[in-house]
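To start, the structure itself, in structure tokens.
The other protein chains are all here in position, but one chain of the complex has been omitted.
The letters A, B and C name the chains in turn, as written, and every chain counts its residues from 1.
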Amino acid sequence: MPLDVDAVVVSNTHLSNDYNVLVLAAPAVASQVQPGQFVMVKPGVGDDPLLRRPFSVFEVLRDDARVTGLSLLNKRVGVTTRMLFALTPGDRIRCLGPLGRPFSVTEPPERAWMVAGGVGLAPFATLAAALRERNVKTTLFYGGRSATDLFHLDEFRQRGVSLTLATDDGSRGVQGNVTVPLARAFCDADRATPIRVYACGPTAMMRAVTELAATHGRAIEVSLEQVMGCGLGGCYSCVIPVQRDSGPARLVRSCLDGPVFDGGTVVWEQLG
Amino acid sequence: MPLDVDAVVVSNTHLSNDYNVLVLAAPAVASQVQPGQFVMVKPGVGDDPLLRRPFSVFEVLRDDARVTGLSLLNKRVGVTTRMLFALTPGDRIRCLGPLGRPFSVTEPPERAWMVAGGVGLAPFATLAAALRERNVKTTLFYGGRSATDLFHLDEFRQRGVSLTLATDDGSRGVQGNVTVPLARAFCDADRATPIRVYACGPTAMMRAVTELAATHGRAIEVSLEQVMGCGLGGCYSCVIPVQRDSGPARLVRSCLDGPVFDGGTVVWEQLG
Amino acid sequence: MSVDLSVDIAGLHLRNPFIAASGCFGYGVEYADLVDLSTLGGVAVKGLFLDAREGHPPTRIVETPSGMLNAIGLQGIGVRRFVAEKLPLLRAHGAVVIVNICGSTIDEYAEVARILDDADGVGALEVNISCPNIKKGGMMFGCSLQGTRDVVAAVRRVTRRPVIPKLTPNVTDVASFAAAARDAGADAVSLVNTFLAMAIDVETRRPKLSNVVGGLSGPAIRPIAVRMVHECRQAVDLPIIGMGGIMTTGDALEFIIAGATAVQVGTANFVDPFIWNKLVTGLTDYLQRHGLATVSDLVGTLDITDRDTVWTSS
Partner (left out) sequence: MSVDLSVDIAGLHLRNPFIAASGCFGYGVEYADLVDLSTLGGVAVKGLFLDAREGHPPTRIVETPSGMLNAIGLQGIGVRRFVAEKLPLLRAHGAVVIVNICGSTIDEYAEVARILDDADGVGALEVNISCPNIKKGGMMFGCSLQGTRDVVAAVRRVTRRPVIPKLTPNVTDVASFAAAARDAGADAVSLVNTFLAMAIDVETRRPKLSNVVGGLSGPAIRPIAVRMVHECRQAVDLPIIGMGGIMTTGDALEFIIAGATAVQVGTANFVDPFIWNKLVTGLTDYLQRHGLATVSDLVGTLDITDRDTVWTSS
């Protein structure tokens, strides 16, 4: 059941000039989170900015077994993300969640390939933790502009995740888009081993990953980022063209039916 | 010449649940301030709240001889004052000033009586400093709801200001409005000694002080708080009915012609 | 002091004056887990045509200063599926249901109304003649006095339910539209719908909304909406459901004092889905503080005793 809490900022760690990790004391929300779900947050006072903004839950934080809160991986792109970047401990923000359809957490023998572009890393920390609990062999394909834009690598490694990195400028990992090493991995993979692919990042990247997965006959789940007005199915702003059976594509609300979709059902050419 | 600076918050001292002193690093503004002048400030991001708000300069701060900034004495009453109350060091706010017509700083043998109600104390710290430079004998009549609402008493004493206090609940000084001890002082004062009265506080209080001063034939300057849109004469929002010669009252802009007015010229019964 | 929050609009009894605004609360059922629908004054469901509609492609909303533009395009399941699938659930949750009806033609409005008249659990019909997002229908009728009269009369003929036309603010004189609605048999009026508006992406030089223009809602429009409610109240003796940018109890009180018997809350529900309880508590407090026993003691009590005096210029 989603809750709305006035969450206190516990810490705000700047990872680069644009990225930060914001830790919020919101145990009642955090303890319900499933991998791939999101929260709607609103920092600041006044009616401008007006609407909340959706953010994947990055980490669920624990003190021993007790859940204490959650973190967001934030990238500055506009007014709200700038505010989230500037917050200091003790500040408060509204935090509503958890919301949305989570990733399906697979089980052995299926393997998990998580494919992240930039801030698309966000949903994969919780997913990696859940996969680990089930002993799923997991690889993270992770691309960014350059080495300084790749974060939390050690944390993933510690969770037993194999890493394959790519950077636009080649300063770390393979040079180019994350789909470059991913395409190679698809070719190299044993046909007999089932693989489930999870992707989050720029739309063009998720589309390319979906096409690769289709070519290689792998299951693919994507976490889409549509503009959202409410996060609860009230406004019909967040629709995604989806084709689940024959007939024309239908516009479904990504806050209820997503943000995680079977990549094969998304009608990419009709997506904004 | 007024300047607009992006001032860093150096400190924010909470004096009570509603009052705080905000120190701003704004030397270029502060070094021009004359007693009774004000600044227009805007904290926060976004367009809500939209307009700046006027605040008297409370103190001009110095590091040895060098001016380093200024402080504001803030009382929480609405959206902007709530934001000013919540600021933390390192935050930034826009600060435009100094603006407006200052108090006339008198000279001996004239004595100065400063009459403050609540947050109306704000313009008197800089006035007291200027009076002291001229060796003017100065008294502060200062009223508040209760003892815990009277601030900076030691600072005024250190500047050689005599204090006469009043509280609504009698917890400090005379019980009642600050006009109670003031009325007595007017009666007790030597007719031959010239006295200039400066008042700032609730409108009803300033009106009462003006009437007392008129009765006793004393000069009276009041600092009025009209809602201000621009602080620069552009919007005509801040008008005050003033009668300077015969003929009807005229509406003059208090950001240019004030906020300090000769109390005797204000048409109090027509003032909002 | 115990206070009575209930109000009556054209014979429809509402537990309190707070209604979820059409298009901002889905079909109501989306919120049933979060909010006890029976504690709301009413639920105005998303605008319904006779048939299912696709709506506009994304981008469908854009945030603007203290407001938002929407061009959803009335995506919806059509009135028959609504009656079959959603209405029973709403009834089960104890919601007072106001159905927002749309049409591309007068006949379509009448047909939608007729189908709803046969259905159980419809409290009132809100006739959407003011949606700025569709080319045919909607604004076409809502910006013409004759169109307003024609649609209202056609719906009036086929239903026993209260008929509440929803007026557009995109007109010179909204009170004349309220009067036209009354003359054609309306039981009350809702106002305002959204303001026709647009936003441009200056880098691409293209409209931000796929539909080019959309409707502006939210606190930005509140002062205009309050003025329009005040004008209608002065000109026409018909119950008013007021809306436009209500975010707090204080905002709702502005509409009620200006003349609204009930209010709708739209955009604010996006920002705070748990707003309903706060509104009820806030209103209860206000009435108690002001020694008022009922909401109707407050409706239209704006005091505009002339305060003007004569001034000369400076």
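Everything that follows uses one rule, which is that contacts are C-beta pairs under 8 Å (C-beta built on N, C-alpha and C of every residue); 3 or more make two chains touch, one makes a residue touch a chain.
Owing to the predicted nature of the structure, the values given are computational and were not obtained by experimental measurement.
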Out of B:D4, B:D18 or B:D168, the sole contact with the unshown chain comes from B:D4
With the full complex in mind, choose from C:R161, C:R182 or C:R222 the residue touching the hidden chain.
C:R222
Among the options C:A10, C:I106, C:M198 or C:A235, which residue touches the chain absent from this view?
C:M198
Consider the whole complex, including the chain that is not shown, and state which of A:V5, A:V41, A:I195 or A:V239 touches that chain.
A:V239
Hidden partner chain, residues of chain A it touches:
46-48, 239, 241-242, 247-253, 270
Had the left-out chain been drawn, it would touch chain B at residues 1-2, 4, 42, 46-52, 94, 96, 226-227, 229-230, 232-239, 241, 251, 256, 270-272
Missing-chain contacts mapped onto chain C:
52-57, 64-67, 69, 75-78, 143, 170-172, 195-200, 202, 204-207, 210-213, 216, 218-224, 226-227, 230, 245, 250, 253-254, 257-258, 286, 301-305, 307-314
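Convention: only the chains that are shown with their structure count from here on.
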Taking each chain's centre as the mean position of its Cα atoms, how many Å separate chain A from chain C?
37
Rounded Å distance, chain A centre to chain B centre (Cα mean):
53
Residue ranges of chain B touching at least 2 other chains are 46-48
For chain C, residues contacting two or more additional chains:
65-66, 219
